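A single protein chain has been omitted; all remaining protein chains appear in their positions.
Naming follows writing order (A and B), and every chain is counted from residue 1.
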Amino acid sequence: MKALVLTGSTSPSPPLHSFLSTKSLLLSPLFSISTNFLGSPNLQKPFFPIRFSAVPMTTFARSPRTETPQTNPNRIEAENDAFNDYVRHCRAVTSDLVSCVPVSGEKSNTLCMRTVLDEIGGEEDEQEDNLWQQMKVEASSDIDQEPILFNYYFSSILSHDSMENALANHLSMKLGDSSLPSGTLYDLFVGLLTQDQEIMIAAKDDLRAVKERDPACISYVHCFLNFKGFLACQAHRLAHKLWSQGRKIIALLIQNRVSEVFTVDIHPGAKIGKGILLDHATGVVIGETAVIGNNVSILHNVTLGGTGKVSGDRHPKIGDGVLIGAGTCVLGNVRIEDGAKIGAGSVVLKQVPARTTAVGNPAKLIGGKENPIKLDSFPSFTMDHTSDISKWSDYVI
Amino acid sequence: MKALVLTGSTSPSPPLHSFLSTKSLLLSPLFSISTNFLGSPNLQKPFFPIRFSAVPMTTFARSPRTETPQTNPNRIEAENDAFNDYVRHCRAVTSDLVSCVPVSGEKSNTLCMRTVLDEIGGEEDEQEDNLWQQMKVEASSDIDQEPILFNYYFSSILSHDSMENALANHLSMKLGDSSLPSGTLYDLFVGLLTQDQEIMIAAKDDLRAVKERDPACISYVHCFLNFKGFLACQAHRLAHKLWSQGRKIIALLIQNRVSEVFTVDIHPGAKIGKGILLDHATGVVIGETAVIGNNVSILHNVTLGGTGKVSGDRHPKIGDGVLIGAGTCVLGNVRIEDGAKIGAGSVVLKQVPARTTAVGNPAKLIGGKENPIKLDSFPSFTMDHTSDISKWSDYVI
Partner (left out) sequence: MKALVLTGSTSPSPPLHSFLSTKSLLLSPLFSISTNFLGSPNLQKPFFPIRFSAVPMTTFARSPRTETPQTNPNRIEAENDAFNDYVRHCRAVTSDLVSCVPVSGEKSNTLCMRTVLDEIGGEEDEQEDNLWQQMKVEASSDIDQEPILFNYYFSSILSHDSMENALANHLSMKLGDSSLPSGTLYDLFVGLLTQDQEIMIAAKDDLRAVKERDPACISYVHCFLNFKGFLACQAHRLAHKLWSQGRKIIALLIQNRVSEVFTVDIHPGAKIGKGILLDHATGVVIGETAVIGNNVSILHNVTLGGTGKVSGDRHPKIGDGVLIGAGTCVLGNVRIEDGAKIGAGSVVLKQVPARTTAVGNPAKLIGGKENPIKLDSFPSFTMDHTSDISKWSDYVI
């Protein structure tokens, strides 16, 4: 089985309508794009010619969801070994679209899929291209189902020859206003994405993270177009690049627009890793000197805040693979170590050791301070917020 | 005393200005509607002729507020009987605009006003019409006080011949953007509201719920135009209809726009009853498999969330008459039974029995797990968040 995929190259055939499987789409007025898009930079590009390449649908058919067993069958007595087992197990059942990093001290010894791909080289480029191609397939399937979305999907996905351009366009359409018109933002964002390839690599890891961990995410294009956590995170990556270049004024202006449009307030100075899921995202606040590792999952209304009015390093440091539940406040320059889990509604003012679970207000470790229960899987991957409650004696109603 | 009410019928007299009691309104340029409304579908309708009907103001003059006594004088020894007494009492003092359902097992035995009306038939239609007529009276009174709002009230209320059209128009104006222009949304929404009468019945119950329970709500039209909780809930009802028809793509797109515009994130799969108050509403998150009963009051920043990344039934089930305080997280497929109350800032991971009060992080039952204190009134109706604190020994500062 093959699927036709839009690409941006210049081969003139087959014609555009060949991928449109419903008659109504044929009638969609290609040149009467809604005036809502006037000012959108992508209109300045020629609509034709657009080439269609045939790629095997099977490339995208397998599920990227990791079906992690709730009880890890590989668990053995030595906890660290068990944890490494989890990491290996995670690799084994994971599709090649899943980024996966080890937790805590074993980093250098544990090869993960992404590292392998990096070393092989070339394959990753292909994989990245595949992701964008898959999104175009998803987009054409979506407008097949909902022809009234043709204009929107065309201008936001199908008319772009790369995810970079599509992301720059989509963010600039969302964030543009009288302070920074969409056109200005688009040029700015395209420039930054061209300068720094790392931003797109991280953005693609984020896309995979959302698709992997959020059961409500039905496709990559669904996340890309709709998820304000994803979009706020990418806007932050761009603002952070500007901040690191010393362009503080415009970085702060973007922070503010993201706070208004997506209600996600991330200071452009904050450092955020790859493979990040900001689920629901409303009300997230992340301070200037916060650092977030890779493969972290953060729910809505989470605060990584400072304390005191003194400048300087004053915000939390979040390790790899951490999960932070909804409505939690982590305040001050404290470390949440790799693989830790913070329950919903917690208030955390002190360090949380690796692979432990902290819950409550004030937060306490499940199992007690002296001998906390250690997690045998990445909580950010399992998204399991509640399975340890029977171990927390207070958590009985 | 009589009040003139705009209706949408075609009788040509009296002329429009007869209901405008201030001179300044006469000068309002009817045909120079602000260009802000260009694209609004209601402009495609002829402005004239508009008929005015005279309805007795007294129809609307009585207060719809239930003045529930803080201590129910009917309370007797057997708790269930006392609760039924409450329900009867509630019916007795309630105006005919109040929807009222019984709690827990006594449902089939307790007739409530709405059920009575359903059985009588005809009367409900009249009541529904009365609600829309009352809103037009309120609207004309508002522009009497604030002539600068004439254009807005005309295009959003007075130019519509039914609440369905006005709601479709108002939501499409709020949610429309380049992804789904207002005109497209309007056509979509009008179609759904015509197909499924239940949506408007629920919307009207919601309007009454807000007016009844929120002392800050000064009129139905105030709620209809301004309350983002009300508007987000109606947008959800429309998205849920699309979702149940298999139109997932567009349902999810509407969810996203509602999350951006109103910061209320309700998955279109969630099932929500009638008579719902989402007070303030900022930050509310409701997951795909959540179910909410009738006559529920939910404050801002409440999460009905899942746990784990496994698909399937993973979100809370909220019974009738439940009150959930601000900032509370209910996580997992747990039941909050009929008439329960959850205090502000609570974290709930287990079932809460009917008519009990759960508070804290982790939530505990007031009165203790074995013998919790039972409420003798619907907390969602009384909106009483705090009166039991003296029974919770911890709640002393």
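Assume a residue touches a chain if its C-beta (ideal position, glycine included) is under 8 Å from a C-beta of that chain, and two chains touch if they have at least 3 such contacts.
Source: prediction; values computed, not measured.
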{"item": "Contact residue for the chain not shown (choose from B:K228, B:R257, B:H315 or B:R355)", "value": "B:K228"}
{"item": "Selected from B:K136, B:H300, B:H315 or B:K350 as touching the chain missing from the view", "value": "B:H300"}
{"item": "Contact footprint on chain B, counting only the chain that is left out", "value": "34, 36-37, 40, 65, 70, 142, 145-146, 148-149, 152, 155-156, 173, 212-216, 218, 222, 225-228, 261-263, 280, 282-283, 299-301, 325-327, 343-346, 359-361, 381-387, 389, 392, 394-397"}
{"item": "Touch list for chain A against the chain that is not drawn", "value": "177-181, 184, 188, 247-250, 252-253, 255-256, 259-260, 263, 265, 267, 282-283, 285, 287-288, 301, 303, 305-312, 314, 327, 329, 331-332, 345-352, 358, 361-365, 369"}
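Keep this in mind: only the chains that are shown with their structure count from here on.
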{"item": "Rotational angle, Cα trace of chain A fitted to chain B, multiple of 5°", "value": "120"}
{"item": "Rounded Å distance between chain A and chain B, as computed from the means of their C-alpha atoms", "value": "34"}
